[in-house]
Every structure is written in structure tokens, then in C-alpha cells.
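Every protein chain of the complex appears in place save one, which is left out.
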């Protein structure tokens, strides 16, 4: 995470499982003089799919950075791999969407300023003016849009313009209380992370804290997930929980829950940016591999 | 819990909230020379209902044990209280229902032998022969019934005969895989505790570990609850959770979950027997107060 | 916590255990027409000491606020009680001491602004200039003092002047890296809360994250406690933990630990301000009761 570190390359790979996959990939790195810093793999035996993340130092690596993809394509082709290549020093640009609950926003921006995230955050987009002061304090452009079911399509077009003008390809929904259209979601497939304030799949949808209180559960949770067309149904990235009792009012539960939301969102964003997450499975039942 | 301790009386009270309730109850104990060992209360402000549990030593208490209920009735009447009176040395008789998964059974029986529970367990009822050896080792009568949807009514009649013949008024479903009829459940209202192997309300019903695995959750749970006519919908007593990852197979999840089942069930049984649980609210949305 | 709520009175009581204590206190509230909102008590049987916290609404209470202490003194005298009386709408003034690690500071100030705490925070005192921007953003006076072992006595005198000029009687050490003198600590006895970044009593003293890493523990923690003359030995208020593994570097442990520090400190401060903490026991082995 230290920006003074030597840059690394990261390969995220998935393909049908067969013998020789790890050997082929590690050999590719080794015979080009790369030093592997992390390598982790997983096989989903029921689907017969192999997943791998490998990260190696570019110091002394014999293939120029621009040629790595081309050279690796040969290995990938042999094994019918789907793969993505990233470099640790190319910091993606991320946009924050937020509404009126600002606890996650302050938390995330403070972590950002401390250097937690391999990203640049050029813009905060909101359907309320409340976050303007935070944006100003942390030195981030703030764009406010009035959004309602009637103008959603037009508003999203404007938002996309803003995202494109600042090069944002990754979106963090920091308690953003508007539904995004299917089109918008497809455009940023597996690049929108949301925080939902329940232990999914329990209490998907509106007012989860109130419903947890009504049900009388003894533990509440928060869930970060990629956004898909189905509300609160996207692949789960991270969850955490806190104990509650009959003494806890809805407001008490909300307070405990907000502490969960912050850490559960921050971990998901960090892992996404470190390219440690692989999404797989059918669209309506996708899951995540979180590499070490 | 030490059986050599002086016996105590426990009052569980619920009534409309108003001033003077705690003063009236504690004064009742005090002016009859009782020494309060525990007193805990709770108000559900949205419903305007007051709940209280008070436990006091019978040593030196000026009302003979048999007259306490009669004397307290005057206080209770003034405040329209619903109330129950228990004595710590009158150990209720409990029956265990179990099927083929025996991990909770062994755990519960070992705790029982160690003196965890204020109860006598005279009988284990099962629809399989598997638990016979455990029953014998722990010296408990074992009754096996073949149960299926067709003979359920007749089987329940036989089971009720067994329960009545040994005086069992409390039932612990220790991974018992048969549905109980509405009639059976009503007969033992708030006296049947079940362990469900998921974090309810997520994954109610069959095969929760498989479904948790399919969904890709990052945390799994177990829930103990009183049994009502609605499957897995009864008031929640206790829950606990464990972290899982993409690496965990269904079998791994099951192993982690079984460790949760044991502690979550054991706490619920202990609290029930210490008269620390009060169920309240409408039948289809009942909750529990767990007194300290 | 809602400031529009009717003000309440809180009594914190400790005394030798005997019969009639709860009845006497609740009767005092009831016969003066108080409505009890919370009442919790505890007996340390090994010491024979009784502890109680009772909170009641002042609406309709028949004793004028200024006379409550005088009237209660009669009850207290009968039972040799030590006691303190607080009102929920008299917000104590608190000072923050901070050095260079600002994660807890931002977190605490955001909670403060959200109305979490029954307090006013008029001043932030630091031995470094780093926190000045945060102080300004949250609108709090910032005072910087160069402190070192040689000038500590003089610096503390200046700090006490600042505290007295703004009426601060409660001090929150938000990762303040200077030792306070015994005199300073005595002056604010049970009114200084510190956050230590380990699971005390493990790793008291300097560099706990490094030492946890060296030792190879699988779980790390954070502890909030009242400050006494013995470093990191004061009565523990709250602790929480996070799982780590051999993969976690010291920096990873620090990141996980900082998330613990924030919640563990925030809970301690909240409980202190709600008058939910009672310290008891000999000075070198004092413990806390945390009332519900």
C-alpha cells in the first residue's frame, strides 16, 4: 500500500480447472524474472472452475510493462483463461454517491486521505446538498443532482457525463438512497459497490433496522456487495455483525449498525482496489472469491 | 446454580407501564423480609408494556412458600399484571426430541450431567434409533417412534403419553427433523425450544447450510427459538455467528455451524430454566426479553 | 439522547449490601411522583457491596431539581450510601488531548456533531500541530503545547489553566502519547478516559501492535480505561477484538486495531457521559460496573 513501494503487476484469472494451471502461471512469472509477492488460488469443485490471483514485482521483470498482456495471452489461450491485468501504481478513479447519511462518507474520506486506498476520488455525487461541507474539507469536487423516479433517466445521463469527464470507472454507493437503472448498472458491471445495513439475505430492501427490531433478532449486520439489477441481491463481498438485545431501540440498533457499515464498506473498497475480488457464477446467483 | 444454595423465588411480570411498578414489587419483597438477589426490568415504549424479573432468597422470607402467590395476587391485581411464580429448587422435567444429528445431544447431556441446568431430563424421544447409546451412557430413558406424515397424529398421541407419564412439561428439540402439529405446539406453548441452523430470518426452512453456501454469505449463524405453528418463525431467544469464506465447502460450513448450534441451544435452555425469558407481542410477531 | 426529550435525573449509588436497598430507592422516586426510565443494580458478593443506577423523568417529579440532593440525603444516610446525582440536560464540558494519530479524533468529533454525546467539547489540546485542521473544521478551539519530560510540570500547569478557563472537567485521551503526572491524574480522578491499542492486560506500555505481531497472537484488541497513576493499569471500561493471521504485517494489524480503537473509545465516552459507569475496588485493582 505504501506508494514508495516498487510497482507490482496483478493477474486475476478464471478458467476450467485442469492440471498444470498454477505451474504454467508461476512459470510465466519466474522465467521472465519476476518475484512473486502474493499468489492465491481457489477451485470451486462443484463448478469445476479454477481461480487465481498472482501479484509480482515489476522490478527486474524482463517483459516491458506494455507487452505483458500480449505475452501472457499465449499462456491464457492454452488454458481458455478469462483474465485481467492490473498495475499497482495505476490508480483507478472512483466516484462516491451519497445521500443524507454521512457517517460512512466521513469515515471513507478519512481513510482515503490516510492512503488506505489505491485510488483517486475526484468527485462526490449526491441527490442532497448535505455532503458539500465534507467534500470541501477533503478537497473533492461536489455535484448535487435532484433525483426522483420521474427524472431518473435524465439525471443518470448527467451523472454519467460527470463520471466520464473525470475518468471515474468505479462507483462507491456510500448510503446512496436512490435506485440505479439497469442500464446504469450494466455500464459499471462489477464496478459499483453498495453498503446495505442488514445481514443479507435477511432484511433486503427498505428499513432494515426497523425490521430487525420488529423481528427481535439478537444480532444485526451490514453487508457490502456489488450492485446488480436486482436490489440487494448482488454478490456479497463482506459482512460483519454486532450483538443487540431487547433493550436496544431502533435508534440504538442504527448506531451499532453504522459502526458496522463503515468497516464493512471500507474493507470491500480496499479489496476491490487491490484487485483481490473475483466475481463468478450465474448472474442471478453470483458469488465472490476474496483472495488473500 | 449450585444446588446447595438457598432456594430463591422468581417472579416474571408483565403489565401496562405506569408509575410505581418497581417500587410496589420491590416493596412487596422487602416488607416480607426477602433479600433481592436479582432484579431486572424493561419497558417496551412503543407498546407501553412493562416487564420485570425479580429473584429473592427464601431464607428468612416471612411468607410461607405456599402462600406467596396468594399474597402477591393483591399487588398484581392493582397493576393488572400477568405473572408467573417459580422456585429455584423445583426442577422442571424436560424431554429431549432428537433425530440423527447427535452433536447437540452429546453436548447438552454433558452439560446436564455437569449441573448446568435446573432440570431433570427423564426421557429422550426420537424417530431414529441412533441416539440410544448416548441415552444409555447418560442414564436416560430412550423411546423410539417411527414418524412420517401419515402417522404423525397417532405418533404425537403416543409421545404425549410418554411426556405425561414422566411429567415432562418442557421440550428441547435437539435437531429433531419432524414437523410438530399445531395442536402439539399449542399444548406446550412457549415450552418447546428449537435450534435452527441458520441466522434467522435468513434461510428459514430446509437445508440452510446448502443455501448459505449457494448465496455466498461471509458469515453463518444459528438461532434458538420457541416453537410456534409457523415453521422457524417463533420468538428468537439467542443467535450466534461464525465467519466463512469462499474456501468453505458445505461440509466445512456445517462443521462451523454445529459448534454454533451447541452453544446457542445450550444458552437458550439454561435461560429458560432459570426463568429469564419473557415472550411478548402478537402471536405472529412475538419477541423475547432476556433478563440479566 | 434526543435533546428534545424530557430531562431525567440519574443517581449512582454504592453501599454495603443489605435488605431493602432497591425498595428504599425506588420508593423515594415513586412517592415523589417520578417515572423510572431505567433501573439497574449489581451486587459484588465477594465484597458485599451493592451498586445501583436509577434514572427517572423529572416531568411531574414533585421535588424541585435543586432540592433533590437534599431530600435524597436522608435515604442515603440510612444506608451509608456513597452517591452522585446528575441531570441529563446538564451537559458536562470535555477536553480532548491528542497527539499525531488522528483516526480516533475524526471519529469522535463526527459522533459528537451527530449528537452522540451528552457533552460540550470546547477545546482540543495537543503536543503537535497536526490536529489543528480537524479542530477548525469541527469548530473547536485548538491549543498546542510542546511537551517533553523536562517541561511536563510547567506544561501541565498551562493545560490546567486552559481546562479551568473553559470549564472542562472530563478529559478524553484520544491517542495522546504523553505520560500525565500523578498530580494531574488525581485532580481528574475517574474523569480521564484513555484508549490503549491492545487487549489489556496483554501488551501494556509502548508499541503494542509491534509486540502483538512478534508474539504471533491470532487476535488483537483495544481497551478503554480510566487513567490512574499506573500506566495502562486503570479500571477497564470496554474492550473489543479483531482476528489477525500470520499474513498480517504490523501495518495491517495497526489498521485493524485502529477500527477497534474508534469504537472502544466511543462507547466508553458515551457511557461515561450517560453516567452508566461506576468504579469500585482498591486503587491498585479497581474495576467498573457498566449499567444497562
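Labels for the chains are A, B and C, by order of writing; each one numbers its residues from 1.
Throughout what follows, a residue touches a chain if its C-beta (ideal position, glycine included) is under 8 Å from a C-beta of that chain, and two chains touch if they have at least 3 such contacts.
Note that the structure is predicted; figures quoted are calculated from it, not measured.
Note that of C:127, C:159 or C:239, the residue touching the chain absent from this view is C:239.
Where chain C meets the chain that is not shown, the touching residues are 42, 44-45, 199-203, 214-219, 221, 235-241, 245-247, 249, 281, 285-290. Annotation for chain B: contacts to the undisplayed chain at residues 1, 103, 106-107, 110, 114, 116, 137, 247, 251, 255, 259, 263, 292. For chain A, the residues touching the absent chain in the complete assembly are 19-20, 22-24, 26-27, 29-31, 33-37, 39-41, 43, 243, 292.
One rule holds in what follows: only the chains that are shown with their structure count from here on.
Separating the CA-averaged centres of chain A and chain B is a span of 42 Å.
Annotation: 37 Å between the Cα-based centres of chain B and chain C.
Shared interface positions of chain C, defined as residues touching 2 or more other chains, are 292.
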